[in-house]
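One chain of protein is taken out of this complex; the other chains stay put.
Up next is chain A:
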Amino acid sequence: MKVLIIEDEPALRNSIQEYLTHQGYICELAEDFNQAIHKVNEFDYDCIVADIGLPLGNGLDVVKELKILESKAGIIIISAKDSLEDKLRGLELGADDYLTKPFHLSELNARVNAILRRKKFDGNTTINFNEITIKPASKTVLVHNKSITLTGKEYQLLLYFIANQHRVVTKSALAGHLWGDEYDQAGSYDFIYTHIKNLRKKMLEADGEDYIKTVYGTGYRFG
């Protein structure tokens, strides 16, 4: 899977590259508008991560260019501006998702993952992780080919964990993913633990392995 990261800040560009590469993507980089236009014209990508504010141009114009090229790539816009207009404009132009800076790398990765699944396989694919099989189309989860029943939140958790397998995922990233930005209105992350406990229990009952590891006080690692 090839991903093009269009971001002018070198440090952020490299962070994204490092994280996504580790998750098995082949990453290419573009640091300004011209490079971005050049690369999307020259090569095919499965997914494009584009910053809006670029030197020499606007990330939204890259989206336009991709549409002219009739590219099938999934597009995620990242922006420092939490602007509803930019968001709507981006999605209108054909972007698939919009992420406001600062974001969790695990969240970006999960979204890239979800878009690729949707775009490339029309959702008709299965996600496999050892004995676990997930069918996103029907939202069913099989462990050793035995169906287990998960709540909505537990299902989302499992998808997020598998997308970010072998990586430490922080509680705040999990809370942000499951409840959106409003979760910080309401207090602690403690309730995440309940969902994780239930998910782990259901998988153990189906003779699955215990993949969810608590990493000190920091968060969780799957697999």
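We adopt the following convention: a residue touches a chain if its C-beta (ideal position, glycine included) is under 8 Å from a C-beta of that chain, and two chains touch if they have at least 3 such contacts; residues count from 1.
Going forward, contacts and distances are computed from a predicted model.
Student: Given the options "Cytochrome bc1 complex Rieske iron-sulfur subunit", "histidine kinase", "Ion-translocating oxidoreductase complex subunit G" or "Inner-membrane translocator", say which is the protein name UniProt records for the missing chain.
Tutor: "histidine kinase"
Student: Would you indicate which residue among A:N41, A:S147 or A:T194 is in contact with the undisplayed chain?
Tutor: Checking each option in A:N41, A:S147 or A:T194, the one touching the absent chain turns out to be A:T194.
Student: Tell me, which residues in chain A touch the chain that this view leaves out?
Tutor: Its contact residues with the unshown chain are 9, 11-12, 15-16, 18-19, 22, 80-82, 84, 100-106, 153, 167-168, 170, 172-173, 179-180, 182, 184-188, 190-191, 194-195, 215-219.
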